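All protein chains but one are shown at their positions in the complex.
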Amino acid sequence: MAVQKLPLAKAINESLRMALDTDPKVLVMGEDVGKLGGVFRVTDGLQKDFGEDRVIDTPLAESGIVGTAIGLALRGYRPVVEIQFDGFVFPAYDQIVTQLAKMHARALGKIKLPVVVRIPYGGGIGAVEHHSESPEALFAHVAGLKVVSPSNASDAYWMMQQAIQSDDPVIFFEPKRRYWDKGEVDTEAIPGPLHGARTVREGTDLTLVAYGPMVKVCLEVAAAAQEEGKSLEVLDLRSMSPIDFDAIQKSVEKTRRLVVVHEAPVFLGTGAEIAARIAERCFYHLEAPVLRVGGYHVPYPPARLEDEYLPGLDRVLDAVDRSLAY
Amino acid sequence: MAVQKLPLAKAINESLRMALDTDPKVLVMGEDVGKLGGVFRVTDGLQKDFGEDRVIDTPLAESGIVGTAIGLALRGYRPVVEIQFDGFVFPAYDQIVTQLAKMHARALGKIKLPVVVRIPYGGGIGAVEHHSESPEALFAHVAGLKVVSPSNASDAYWMMQQAIQSDDPVIFFEPKRRYWDKGEVDTEAIPGPLHGARTVREGTDLTLVAYGPMVKVCLEVAAAAQEEGKSLEVLDLRSMSPIDFDAIQKSVEKTRRLVVVHEAPVFLGTGAEIAARIAERCFYHLEAPVLRVGGYHVPYPPARLEDEYLPGLDRVLDAVDRSLAY
Amino acid sequence: MTVDSTAAARTPRKRTAAKKSAKKSPGAGTPDLVQLLSPEGERVENAAHAEYAAFVEDITAEELRGLYRDMVLTRRFDAEATSLQRQGELGLWASLLGQEAAQIGSGRATRDDDYVFPTYREHGVAWCRGVDPTNLLGMFRGVNNGGWDPNSNNFHLYTIVIGSQTLHATGYAMGVAKDGADSAVIAYFGDGASSQGDVAESFTFSAVYNAPVVFFCQNNQWAISEPTEKQTRVPLYQRAQGYGFPGVRVDGNDVLACLAVTKWALERARRGEGPTLVEAFTYRMGAHTTSDDPTKYRADEEREAWEAKDPILRLRTYLESQTDTDEGFFAELETESEALGLRVREAVRAMPDPDRMAIFENAYADGHSLVDEERAQFAAYQASFTDAEGGN
Partner (left out) sequence: MTVDSTAAARTPRKRTAAKKSAKKSPGAGTPDLVQLLSPEGERVENAAHAEYAAFVEDITAEELRGLYRDMVLTRRFDAEATSLQRQGELGLWASLLGQEAAQIGSGRATRDDDYVFPTYREHGVAWCRGVDPTNLLGMFRGVNNGGWDPNSNNFHLYTIVIGSQTLHATGYAMGVAKDGADSAVIAYFGDGASSQGDVAESFTFSAVYNAPVVFFCQNNQWAISEPTEKQTRVPLYQRAQGYGFPGVRVDGNDVLACLAVTKWALERARRGEGPTLVEAFTYRMGAHTTSDDPTKYRADEEREAWEAKDPILRLRTYLESQTDTDEGFFAELETESEALGLRVREAVRAMPDPDRMAIFENAYADGHSLVDEERAQFAAYQASFTDAEGGN
């Protein structure tokens, strides 16, 4: 059956399974992705079905994982690499930034690096340090990478398919606190472009832009605002590099107000770029400055404080109110 | 004599010498900082005068350099670490982001990490790959770090003094193409705050904000604009974390126009944050959107193309014209 | 979770099972393994290891009981934490079950002026250093990211980013040497961590600078779901030689051997002979953490075989058969154990949630204008609710 209701994690699992099945060059690699199926079970059962040669438990060394994935890609493979948690991508940062991102250009286009780096990211799961961060801006700033994040099961399935098919390296941020959220996945649908934003709710008074875990929050905000008679449009950005500015611009030309929401710190977060660019593109349309809601400029706090730190319904509503008050 | 005319590199050298001389806990460490005095001679003569125990040639491993510097700081030392070039800081990125930046908070303030990481950065010297990058946004986005860059010899001297005295880790970006530019250094002056911007030229029609290597370009732009009868104010930002938004706001409330210039890619560069925040703070004052001039979203190009890539007089003037045309 | 670590965690009674599976003893077969107490609780005499044994030659029954007590209380504390996690009082717990000897032996080998860099599982070492065990729970409860002052007990914060602390330890040791102090530093890490570039770099730096640091690798044979073969194809202690310093493999379930070898290594460091790698060959008897389900990836029999080599059991047999330790000691310890459990339970439950404004504290030592601004905005935002509630 083509349409299934799946949790987001399972949708990625199915997507990986599909890719492993259809393209013998696809590999899955990372720490604990084999028998354990990953700490979030995203790769559950894959090693059993495709063998240790395709689904590879690696040594505990992220630079080594990405570095060898680059080598495998040079040999013609399409590795899908798992970084166990957001906070553990940094040992691999050098390989990602200086090698993975730049090698295609260095070779004047003669080699391609179709590597997908999967990173479960974001907070809200009550975890210990380094398990709740949102470092996407640190990748989006780097030319040569593409950076995406699905917010629901269907996108998770399809964006993973597209990421694996991409001849560019893709940093694939998975909203870990949505792993268990179910959604319909039509494995025979024709997906939209990987880097296009999607309007997930139409509205006329203000545009909310979010991605990954915050889309759900923004939809709740829009519903709450509706009750107060405010019509909010919600855009799921889906891609942080490139960003679909045309879609945001179009929406803002209609609503004339924009609030950007992400878990990552506001300071130099992706919202900064959106605010800067939309302020330029929509200079004569904006009735209020672009407002941003996100993390503070502090290390991610311990679990018992994360609800204060993370943008939630109230904080986004507060920003909406402030915007509408202009 | 307290006032000397020194090249910027020599000013840093003098500043390090002063620090080594006055505080026995100060250490200088990095690749080739000893006998060679660093590839830019910034540490020239220091090992000779302070010994191998204070000015330390390290193994070729940036993570090791920063990681051991953290350990030395825990033991009460104040290490000043050199990363040989901008593009080689990434192997140390994990230690900087997950340890150096967060350890003070992790210890609830009970330990301090007064580590300075010196990074010669930026282009314009005709170098090979990885020797011309401007990764400052990748550090400014990270809470727990402070990020500064001097644009002239006097600031280089004094900001280094202040960075070493800071109990927070400071990423100290040195504008390598200005190393040879001479300026007056008064070693008995009373410096302004490390994180305050400075107005380096007053003007009324538009504000240019820059830092490091681009300050000189902006001053040239202002001089050229003057001839066309335009009065440009130039702010030397000096600190990218924190950013002195008050100073920018004050200037923009006067000039009503802002152009931000840096070598780093525009997309998610520090200019994005400045544009976003000033657009919010000065919503009713701005006559034009904040414009940004910087690098493109491509890997830093080979030397023979860098003049096209780097913001120069013409490109900044073009942005000034576009802003004034609103 | 199928592994019942609380059950296994009780102070072990004398068990005849001990001898049964002693033949299955991976690692113990290696001639290089330093062992002073056999799984059967008998003193092992091995001329080749006399240099290490010398460090525990004069150990008294009293001291041995002290080690036993440390192990029992550590295990009790650990079991309490595991059950507190099940009760929802902790978000996570990383149990040291099975690694008590490695931790107590090495921890008791340190001097007060030595400095310790742990991973996230060194509850037994923390115990030896005098860190109040309830302090260890803050980060697992989610009220902080490391709740003690490292300098109070020369015991650094737990470090979660695998391997990174080995460089901090090396740098600290470089500082010790610069200061001309005769203390030493010990860095803990796991078999999985041995693959991280940082650990290799710490070997290089410590060798080049001849830093007084002991690298103490608890090879508990698993890195979450991955067996040690996914990290190396030769025993880990051999890694050191290629960097120019000695590596020793010690029976990690033998507290006496761990004590002896670590003392030996720390003494080398103090004498200015530089780094040593100690590989304590042990076994993670529980799950990786309370979030983990080891039935997914390893056979029960493996754990069962290792239960026969239980570090506590082994010392108990020795105490009972070779020393004047009477039942009273064990009974008293049982009582003390229960009291510790109770104290920990109560302390955790009493742990207050941090004030929300704590988010903005300690990001910087010297302050940061953006943090100040955000703090003020946050306070105003919070106040708007209070105001609203207050009918303002």
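We just call them A, B and C in the order they show up, numbering each chain from 1.
Everything that follows uses one rule, which is that a contact is a pair of C-beta atoms (placed from the backbone, for glycine too) under 8 Å apart; a residue touches a chain by one contact, two chains touch by 3 or more.
This is a predicted model, so every value here is computed, not measured.
Colleague: Please work out which displayed chains the absent chain touches and list them by label.
Modeller: Checking the complete complex, the chain left out touches A, B, C.
Colleague: Check each of A:Arg17, A:Lys112 or A:Lys250 against the chain that is not shown and name the one that touches it.
Modeller: Among A:Arg17, A:Lys112 or A:Lys250, only A:Lys112 touches the chain that is not shown.
Colleague: Among A:Asn13, A:Thr43 or A:Gln95, exactly one should touch the missing chain; which is it?
Modeller: Considering all chains, including the one not shown, the answer is A:Gln95.
Colleague: Need a quick check: the contact residues on chain A for the chain that isn't drawn.
Modeller: Residue positions of chain A that touch the missing chain: 53, 58-59, 61, 63-64, 66-77, 91, 94-95, 98-99, 102-112, 143-144, 146, 166-168, 195, 241-245.
Colleague: Kindly note down the residues of chain B that lie in touch with the hidden chain.
Modeller: 31-32, 34-37, 39, 57-61, 63-64, 87-88, 90-91, 126-130, 267, 296-299, 301-305, 308-309, 314-315, 318
Colleague: When the complex is taken as a whole, what residues of chain C touch the one chain not shown?
Modeller: So the residues of chain C touching the missing chain come out as 194-201, 204, 207-208, 210, 229-234, 238-244, 247.
Assume only the chains that are shown with their structure count from here on.
Colleague: Which chain maximises the distance between its CA centroid and that of chain B?
Modeller: C
Colleague: In terms of CA centres, which chain lies closest to the overall middle?
Modeller: Central chain: A.
Colleague: Using Cα averages as centroids, what's the distance between chain A and chain B in whole Å?
Modeller: Averaging C-alpha atoms per chain gives centres 31 Å apart.
Colleague: Averaged over CA atoms, how far is the centre of chain B from the centre of chain C? Could you give it in whole Å?
Modeller: So the centroids are 42 Å from each other.
Colleague: Express in whole angstrom the distance between the two chain centres, defined as the mean CA positions of chain A and chain C.
Modeller: 36
Colleague: At least two other chains touched by the same residue of chain C: list those residues.
Modeller: Those would be 144-146, 161, 197-198, 363, 368, 370-371.
Colleague: Quick check: what residues of chain B touch more than one other chain, meaning two or more?
Modeller: Residues 63, 91, 94, 98, 102, 105-106, 143-144, 241 of chain B each touch two or more of the other chains.
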